[in-house]
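For this view, one protein chain was removed and the others were kept in their places.
Should a chain be cited, it is by its letter among A, B and C, assigned in written order, with residues numbered from 1 in that chain.
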Amino acid sequence: MSHKILAKDKLDAFLQGLCRDQDLFAPVMKDGKVGWAPVTTAAEALWEFSNSELSPKDFFFPQTECMMRFKNVQGDPQGMIMQAEPALNKPRVLLNIRPCDAKAFQVLDMIFVQDEMTNDLYWRDKREKTTLIGLACNDPCPTCFCTTVGSNPHGTTGLDVLLTDIGDKLVAESFTAKGEALLKELPEVTRQDLFQAGELKKAAEAKITSGVAVDKINAATVMELYDAPLWDRVMESCLNCGTCTFCCPTCHCFDIQDETQGEAGRRVRNWDYCMSWLFTMHGTGHNPRGTKKDRVRQRFMHKFKYIPVKRGGEIGCVGCGRCVQLCPVNIDVRKVVNDMNA
Amino acid sequence: MTTKARQQDPVGAVMVVGGGVAAIQASLDLADTGYLVYLVEKTPAIGGAMSQLDKTFPTNDCSMCILSPKLVECGRHPNIQILTQAEVQSIEGQAGDFRVKLKQQARYISLEKCIACGACAEKCPKKVDDEFNRGLNKRKAAYVKYPQAVPLKYTIDKDNCIYFQKGKCKACEKICPAGAVEFAQEDAQLELNVGAVIVAAGFRPYDPSPFAQYSYSRFANVVTALEFERILSASGPWMGHLVRPGDEKEPQKIAWLQCVGSRDINNCDHPYCSSVCCMYAIKEAVIAKEHSHGGLDATIFFMDMRTFGKDFERTYEGAKERGVRFVRSRVHSISELPDKSLRLEYATEEGEARTEDFDMVVLSQGLEVDPATAQLCQDLGVELASTQFVKSGSFSPVATSREGVYVCGALAGPKDIPLSVMEASAAACAAGGNLTAARGSLVSLPEITPQRDVKGESPQVGVFVCSCGINIAGVVDVKAVMDYAATLPGVAYVENNLFTCSQDTQDKMAQVIKDQGLNRIVVAACSPRTHEPLFQETLKAAGLNKYLFDLANIRNQDSWVHANEPEKATDKAKDLVRMAVAKASLLEPLSEAKLSILPKAMVIGGGLSGLNAALELTRQGFETHMVERDAQLGGNARLLRVTAQGEDVQAYLAELIAKAQAEPLLKLHLDTAIKEVSGFVGNFKTTLAGPAGEELIEHGAAVIATGAAERRPTEYLYGQDPRVMTHLELDAALLTGELTPQKVGGAVFIQCVGSREPERPYCSKVCCTHTVESAIHLKEHNPDCRVTVFYRDMRTFAERELLYKKARELGVLFVRYHLDSKPQVSLQDGRLLVTALDPILGREIELEADLLCLASAIVSHKDESLAQMFKVPLDQDGWFLEAHVKLRPVDFATDGVFMAGLAHYPKPIEEAIAQAQAAVSRAVTVLSKTEMWLSGTVAFIDPKKCVGCGVCWEICPYQAISPDEHGLAVANAALCKGCGTCVASCRSGAPNLKGFSNQDVMAQITAMLQG
Amino acid sequence: MEAIAQKIREAAKKLLSEGKVDVVIGYAKGSVPMREYPYFAYTPEEAENLTWSSFCCNNLALYTIRRPGRMAVVAQGCVSRNLVNLINENQIKRENLYVIGLNSPGMVDRRKVQALFPGKTITEVIEEPEHLLVKGQGFEERIERKKFLRSNCLTCVQRNPVISDELIGQAGPEGHGGNIDNVAAPWEKLIPAERWAEMQETFKDCIRCYACRDACPLCYCYVCFVDEAQPQWCAKSQDEADVMTFHLLRAFHCAGRCTDCGTCESACPQGIKMRRLTSKIEKDIRELYGYRPGMEIGAQPPMSLFKPNDPQDFIK
Partner (left out) sequence: MTEAQFEPRIAAFFCNWCTYGGADLAGVSRLQYPTNLRAIRIPCTGRMNPNFIMQAFRQGADGVWVSGCHPGDCHYIAGNLYARRRFTVFKNLLEYAGLEPGRLHFSWISSAEASKFQQTVIEVTDAVRALGPAQHLIKDIRKVA
């Protein structure tokens, strides 16, 4: 759509505009860690950083989310009523989101909002009310491998606006009507600026030296991959903890529980993780993924085989590298996928 | 029902005459050991005097509350036939085969049809004095004896019934919804064939009406102790509100006068001490103070405080601390003031005349034998003592002069409840022991109601809210609790009962469970500690697994303790019911493991008690191992001369030891210690360490009769002068002839040497009698001997009082001393001198003694290792602690272990022997069964969760958990006692405790806090 | 470090080639800096991958639990103590275990290193005898190793293995200069409200991934209380009460067992300092019952014991 220029000394004014009727969030440095927080000025937000330690998926899919409340009293006028939780009351803007994370939301859209039956209103409500202003990665990390899984440090998928830092100013490109509206007041970009942004993109892509190959995975059958011998080694050191899952921008499994307190209660969904034996435990006592190996395999198979098979080749990984960074036993997804692809 | 028995075989039935607690206990023991019991009660319901008491000393347990489960157990026991309103007319035949003729009065209300709704009583126009409440209020001519009566069936009192007296009325017949009134009934003559008879007809409270100076019959506010019990009782005429009968005002000041009808040959021919009055007066005074709103002033006028039983002295001291005043004086007259208060005139100890006014006077009436009972005994050929109590020997304390006829309880001499219960078990033992050949011949196996399978059913909880008369309903809004319970999830049925524990309610509950298809039961009433088994029986009767039950304690822990906050108490009751319903809904049927019982016994201790227990066990056919750490048998009795009745102890002991040595079923292990005990009821494995090395004995039950020791005094020059000796030393010296009375010119006895002191705050019970008996011996053999006894209270309880009287008549001088001015003993030029303050003379006296006998305390062995090996407790003085002070005096909380003799508490020979017999009776309730069922409340371990870390089997106090071949924990239900320590120790959540599971407790927490 | 690593490799190769063990459990170099990972060498060739550095933070005792066959484990002090624990808790058999013991140099806390370079990416860390050479995009800095030790290593009292079948290198000195009694239970001096505030602050970032639990060689239950459904002791939400319940009860379950190996803190993706909590329990166990876990095979754990005169001032 349009390309505009956002001078760094105009940032505060721009942010002020964003804040007017919306909640504005951006990555900030907190206790030595990059995390998301509400901001109102440019100084509060980070402009040079690799990425937030955890994915911002909880803006749309909170780790703990109340779905409804209920009261189980017959004969009480307030009883036997299930009360929906209020929708998001104010639109919001996520500023400086990385392209990989934005791409992840689009992957999740395919899962949360599929058709009339599979149409997660909790996810959808927040997605519809949120504007995503991306910040292109000029300095990808050694653990980044977005370019090998269909994303890009300067990727635009899922974004309303992409900002590219070209020094004392930012190139702002809009991709949606929402984005277009935001940039309306900004001056037009120059060709030089555009060129510079393009060069930065190339440089960033070049910095991504590691990656995964999935061609053989795509060619193999599910059962071939499932029965491949590599899993015995992959699972050895795995703790079956939830770190990879919880930091991952595309992991989206949840567990729904009713929490009651006397006669009242709430239905709540919490992140769940396929590494846990409890995840697949049946009420009968049978567990279809009874071993550590089953569970370790599931996560990789899901992202790199099951999703692609079901979603027209889309990979369930955006290459952000968080799991590589955080896994307590250094199970490196790149190595695992490349072994799968061997 | 008559059973013809062959000439040789005894009849396997026993008749128990009387319906009090002694009769009930004797009946239950006999019924549990395979005999058919006819329980013959004169009045329309069993329960006796204990049912009329408010509380029982020294624990102040609610009398009715602890008795009621026994009543119900008796009422529903398949081997007990209760014959009410029945009296024995004659007994013919001989031991093993008696024919008893009985007369049973017509009840005029059908036992089968009466539903105890009370409509007849409500309609009945005739009011008469209610004898249960000692005439303090009225009942009707159609009536039930008391609310918890067994059988809970109404009766028509013919003598007062208008129809019977005037020929018309029949109001009851018209109103009765069950058609139960049967005026056509006639008295019946019965003849029963039994092998033995136990007479347990009890006592009659002395009627002080003839006692002119106390004006009991003239002054409304002079009441007897039993009347006062009814006044205090929550089910009494004033529902437990402390008022005086004259004007129903709350008294502020009450006097108890002791020894009314006891120790008295002027006003009545009762030279004996009634044994129980001191303690009940203390109890009444303390309870009255608690009932009172304005800080009651309670005073007890006494002659000697006789608090000689286990924990009695502590109760006495406790009462002093609580402000009960004790005045040593006999009040000589009472006069009534215009406001109906009473003026007491008495002399103080110092001889000073005093006048003091009280709002109310309680006469601590003694116990006496009802002349009708005395007549019955004579008719039956049972000899009475001069006191009219049944005569029995010290060595056969429950045998009467007629073979095959036994006696127990207060009829055999005035005594308290535990001693009565103990004697009842002893009588059951003695009676049953003669009928061993016929054990089980007349009883049918208990009918087991098939258990309904509730698997897959949603909880259908029945909630029964008890009013407990007014005990609960007087504070808690029972109706509101009931209505609330109905709203709780899973509750299918709700009901309120006046007394949920009464037998008719229990029967009805069983019916309701069946009719309504209930599968979980909650009773909101009293404590599970007392009543859970009772209600569980009802569940069983209704075909429901007994573990599908919970009790909400809305009385002991609610209405009684929040009497002034009815609203909050009601809220609490609701919460407790909600918690119980939540737990009950989760409960699952539990199965009980079956245990085989090894019919062998072990008796530990070879003294008099142990020997008696062992010989009685072998007589009943059980192989018995006797373990004695000494090289010879006999224990303390080896040093005793005579009993209080003058019987020769040494001759008896020799005979007993000879019998023991000749008994083929008795294995003696002398000079042997117990090294290790494992196992459990029916299956103990005890390792003995004897001269021949270690030996493992397997046995089904054990009797601990390890005795006690005479304390070696450290005071009064003991050990420094040979003339100073203890009782046992004196007896031994007299036995050997080392000392002869003729050589004693001056003898001094000092009582309470080491007893009733802060360090040993109990009375050693036997020393006063021993002293008196020795004093008499000296005097009888040497009338010139000057005998002086320094004492604090003479505690010659019961018929021992006659010895005290005799000693005084023989000229023995009794001088009282205070704990803070003990006699002084000194040696001057080889003369042994005793100086003391004479409180009557008010000056110091000095006596020279050739013999100074110290009544030294009896001290426990404090045998902690034995206690630990058998998993039984000791009390703070080191005595073995019984399962229940009142009603399970020889049982331990640990199944299969029993006690007898001095190991329990100091006691005279006849009590020790009775206790030995009682312990046998209780042990035989186990040994006579081939199998028994264990509690379902046991731990189990989920093998899927167990990681085999070993914490549980390391800490299990019963070694009930061990690793299996995979290294995972497995719990043995037969060893598990259900403490749950393993459950709380496990990090993995593998063990759980049935009946107290994590889920159950969690449900209670949630229901408690989130209701 | 490299010399030690070489000796480990040699020992492993020997064990594997002689068939003395089926596997050697050690550490291998991670794919990211400062993150060595647990490695399982089954062949002498695989043993070449074994390493030893300042970043061997996982407690390898974890991997011996319920592992069949004969295994060798590279064990510094804390790991060996946890092996002793596991032997005492019947989880492994001594005879199936071959301990390649070595003195711990103290492991370096990668978060402390990272904190020197906020927002920057560290691409390489090179071990030098007393220093670490930290390299990143556009920076390089030599830092003193000792200053960046994990805090549990600073106060370590058992750097040498308590059991070993073979000692790599020399038995080294004990201690790193820190005194556990000075740092254990840091909130004891605070008032209750401050303590609670510290509690909230400490655990506010917890995402309940259970990496702390799953990395811990004490947490080998099949079913952790936090995963129980009947009854559900703790809901699965992020509510403060649920997070606190998890951490408090987990800490309690480690009472008398925790060797303060620090693997929980190392594993945590959020950098939570849960030792602030666990150190209190360990301190109590030390002070009240005189017990240090994992020091002796056959020692009775303090929570399955009692003494008649155990302190009970708090009981009315």
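A few points about this structure:
FYI, contacts are C-beta pairs under 8 Å (C-beta built on N, C-alpha and C of every residue); 3 or more make two chains touch, one makes a residue touch a chain.
For clarity, every value in this text was computed on a predicted model and none was experimentally measured.
Hidden chain, full complex: it touches shown chains A, B, C. The residue from B:742, B:868 or B:962 that touches the chain not shown here is B:868.
Checked against the full complex, the one of B:138, B:218, B:320 or B:529 touching the unshown chain is B:529. Contact with the undisplayed chain is limited, among B:198, B:259, B:542 or B:576, to B:576. Taking the complete complex into account, residues 185, 187-188, 192-199, 225, 233-235, 237, 239-242, 244-245, 248-249, 251-252, 255, 277, 280-281, 284-285, 288-289, 302-306, 308, 310-312, 314-316 of chain C touch the chain not shown. Seen across the whole complex, the unshown chain contacts chain A at 62, 64-66, 259-261, 264-266. Residue-level contact of chain B with the missing chain is found at 55, 59-62, 65, 287, 290-291, 527-530, 553, 555-558, 560-565, 568-569, 571-572, 575-576, 579, 868, 871, 873, 893, 937, 955, 957-958, 977-981, 983-985, 993, 996, 998, 1001-1002, 1004-1006, 1008-1010.
What we mean here is this: only the chains that are shown with their structure count from here on.
Between A-C and B-C, more C-beta contact pairs join the chains of A-C.
For chain A, the set of residues that touch two or more other chains is empty. Touching two or more other chains at once is no residue of chain C.
Chain B meets chain C in the complex at residues 944-951, 954-955, 963, 967, 985, 987-989, 998-999, 1002-1003. On the side of chain A, the complex with chain C involves touching residues 29, 31-34, 46, 48-50, 53-54, 63-64, 139, 141-143, 233, 236-237, 239-243, 245-247, 255, 257, 259, 268, 270, 272-273, 276-278, 324-326, 328-332, 334-335.
Chain C contributes residues 89-91, 220-223, 225, 228, 230-231, 233, 253, 300-301, 303-304 to its touches with chain B in the complex.
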